[in-house]
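Step one of this worksheet: look at the structure below.
What you see is the complex with one protein chain gone and the rest in place.
Going by the order they are written in, the chains are A, B and C; count residues from 1 in each one.
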């Protein structure tokens, strides 16, 4: 790739970095992608409800959370028709290149930012170079700006190559909330994919290192529970209350006590709680935000079942009701070794890659597994690769940044891997 | 009363003191009472099932707990017919004097001992005088030996007096377990009682003091709960278990958190727990022994309802079942001031009484309240009096003892009070 | 009192009703009181730090909570010097009439509003009559507007009377938070008071009824606890966290399990909790807002000690720290029967009073008890009376209102009682 291409990639990445938008609010981001995709020229370009069934989405924010981002996008000059298309939080875009007979290959990248205020320290590169987040409250601190750039770069490269087949790029919203993986996997664009690639930058792997396929992402489920009791004056008549805070405390105590499982690792957490109103009132309401994970999807289901029973029974201990909701979830899916092997060989022969790893454990969760599982269920192959990048601090911190040189690495590894599989080298 | 009578009282008390028997196992004690009552001469003498309906009993021990005491009584030479009458733990006796037209007056005394090994220190009076408990495991450490003696003494005095009316003495078993109050209250002997007296020695009141009527015994309920789960190997497959110990711990934590009630004092306790088998096995069974109390009977019912719901829901938290049982209970009943006034005046004029108290709070619970409630419900009057006695240590301790001089005080106060009400002085 | 006076009272009350201000933010209210007091003419008028030592205050809000109310008061035209005097939330005023030799008599009324949005239903009298709260977020829904009016009315009446002695009216801020009672009680104005009256409208007593002295307000303590742990990724490394939510749940479970006390009623509540940030993060922080109460001040201390130990130990269970704070508290103090008797006799002989009650239990808590206790400790007498008023809904509800006719009743009962004690009729 010529230097000028590298410069353009950096430009694209920095532009996207300036307006990070959280899950299902990627209105301006989607518009920027559409603009880039039109400039590249694709055969099909589906935005929001054209790309997926909105009912398949998970973790959809409320109207009051959507509205300000919709308004911001309008103020930033996003086309009204495009905005209307995305109304209600139907962001994201799928782009397809139809290049004759050949395999159907997919690439999935994620596009959402995080509710983290970006550092304005002078040593923070985006601040020094003038492309720090302009929203004041959100940040691309997980590298999704880079993922989108890679997605665009690979698309352009494949478009210009002699690739024969169909190539589809899924610019997926709401990865951070595990909200967008499911609708993408359920969409018609996922039908009949022979190969799927998903990619992530960094994850503690340095620039120059490539992991050909990750394993053991934990299956995951986010959930909420609101306990509904009866308020009463804590001094005058405590017995008239049904104490939602006691119900919640009982639930929390016991949720963490869910038996460990001999089939593999499980996780459980109640990460947030908000309950009651004042010290002298028996709490009428108490809400918790929790999650369960499992080394396998059945282990996650085990944890979910236990979590749910505990909630209902803990509510009953204090004569309360409980409103239980699944917010979002993702399955476990591992990289196929045959496809990872292609990536490994491609990366291993590349000058800018000085360390190639066949496989690594993921530790956390990822909703790319929806697409991977869909492809694998239909007989295709999938791999989730990591393109190393030096990052000064951890993902999800205000001073996270990527080494922009790794964008080209990502594009090259993916492009060559796609060409390889199209050539039947799998 | 002549000195020789005093001596006889002491003899009777010491004889009873030597073979204390626990609740519903007062075989030898009942036999001794029957012997004394026959010697006094009464018009009706009903033992066990003749005195009450055995189905009304509460806190009945199992056969294995009954058998050794039955056997001991047989070995001690208790008449076989009498033993057969008491089979299954139907102890206790009711004695009636029919002395012509006049009011129907009742007196209730309790007869059971405690599972406490009596002190053999030389300074302990029963040890020094040679009438320490001979069972090696039980003790009259709440003064019921004295209560029985008073009951016999009053009966003899009334028999010899010009009392006109019906006088019934209830020698009630199983007071310590709140097991015998209910059957006595439900029996035909409790029908139409105009006046009822109940009496207790000591309770931190010194010799020479008489409390004419106690107030606010707490309504009470003893209960047990056994959690039944599923055992599993804690190392190999903890998830296969349903953990009865976790269920029990959840129940205990929440039972103590039952809301305080604005209508008055409540109490709750889990005083004993026995669960599981080995450290490496998920516990299949866990049993707890608890109690609730209330300043009023409805407050006890409130606590009981909360206790029960908590048990079932806590079991459900860990997918266990629970077997909940009411062991025994007693209501609240207060002394009627009109009748207590009679006792007060009688006691106040008595030389051996140097302190007379109209009323005192009771603090704990007593199943004499069943009889009191029955009498009061039918329009009669009841009082529960305390005859002070110097006791070296607290009730229910191995070195408890009474001042035998207070036996006569009790007999005199009760006899004169009964004669007073028969004379219409209420 | 002439009709015109009644009209003026209503005017004053409605003016105060229009700008209710919460605890320690009664800037405009204090200014209105100062204006009225200057118009009446008093011998001493002490505002904020002149009335008490600001360090004696409790439950002081943060600067961000104070500022908007300070600004509102400035916008409403409150005098800058007076505003400066109250800076930092030093609201409230004490007014003194020096009328020669005679007893020193105090009257305490409270002045703060509540964070309740007032009803705008047409049937709600303040809405219909056009004096509904203008703040949009606060309301005099506990009758403190009426209490202030009574305080002014009594002051005017005493000023015009032949009362001989010293008469001090404490317009106390922050009653709802138990924040202002202590500084008033510790101030020089509370020195040497012979008699103290405190007054409340309503409390479920109808217009025309007067309760001469309340008993058994519960001693109370508000407190907060923030658990501080260590955050960690709940999926990747849960063991690296110190879970503040688990610590809080453990504390809550056990706080409610504090043993009931045989000396009398106790209360405990955790009425609010706010913890953690996201479902996939081990919570670093968890805060709870609680309270304890006791039938006596020692019982409250017992509950407070147990609460605090439970917090620290529960934090230790999960290796967290805890930041424990007493927000405010108030002791128990009962009305002196001798002084209540004066009120009773005065009220009993008054035409507009058709029901007089000697004594009633209070049930909840009140920080007037600080002043009562101070006076009683120094040998004076205190009573807390209730002037009944028909109120359509409960105190602390958006549709609460008072019967304005009861303002005169309150003024008359208090004025005549004060004159009576000055005449030695106690």
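Observations
The criterion applied here is as follows: a residue touches a chain if its C-beta (ideal position, glycine included) is under 8 Å from a C-beta of that chain, and two chains touch if they have at least 3 such contacts.
Just so you know, these numbers come straight off a predicted model, no measurement behind them.
Only one of B:220, B:342, B:387 or B:402 touches the chain withheld from this view, namely B:220. Among C:104, C:207 or C:246, only C:246 touches the chain that is left out of the view. Only one residue from B:73, B:174, B:212 or B:282 touches the chain missing from this view: B:282.
Summary of contacts with the chain left out: across C:188, C:309 or C:425, the touching residue is C:309. If you put the hidden chain back, the residue from C:319, C:338, C:354 or C:377 that touches it is C:319. When the full complex is taken into account, the listed residue touching the unshown chain is B:233, out of B:188, B:233 or B:425. Annotation for subunit B: contacts to the undisplayed chain at residues 218, 220, 222-224, 233-236, 238, 243, 245-246, 248-250, 252-253, 256, 267-283, 286, 289-291, 293, 327, 363-365. Hidden from this view is one chain, which touches subunit A at 253-254, 256-257, 259-260, 262, 265-268, 363. Where subunit C meets the missing chain, the touching residues are 236-239, 241, 243, 246, 250, 253-254, 257, 259-263, 282, 302, 309-310, 312-314, 316-319.
Everything below uses one rule, namely that only the chains that are shown with their structure count from here on.
Interface of subunit A with subunit C: the two copies contact each other largely through the same residue positions, with over half of all numbers used appearing on both sides. With centres computed from CA atoms alone, C is the chain lying nearest the middle of all the protein shown. Each chain's centre was taken as the mean of its CA atoms, and the one lying most distant from subunit A is B. Among all pairs of chains, A-C has the largest number of C-beta pairs in contact. Remark: subunit B and subunit C have CA centroids separated by 50 Å (rounded to whole angstrom).
Centres computed as Cα averages put subunit A at a distance of 69 Å from subunit B. Each chain gets one centre point, the mean of its Cα atoms, and the points for subunit A and subunit C are 52 Å apart.
For subunit A, residues touching at least two other chains, in rising order: 236, 238, 243, 246, 250, 253, 282.
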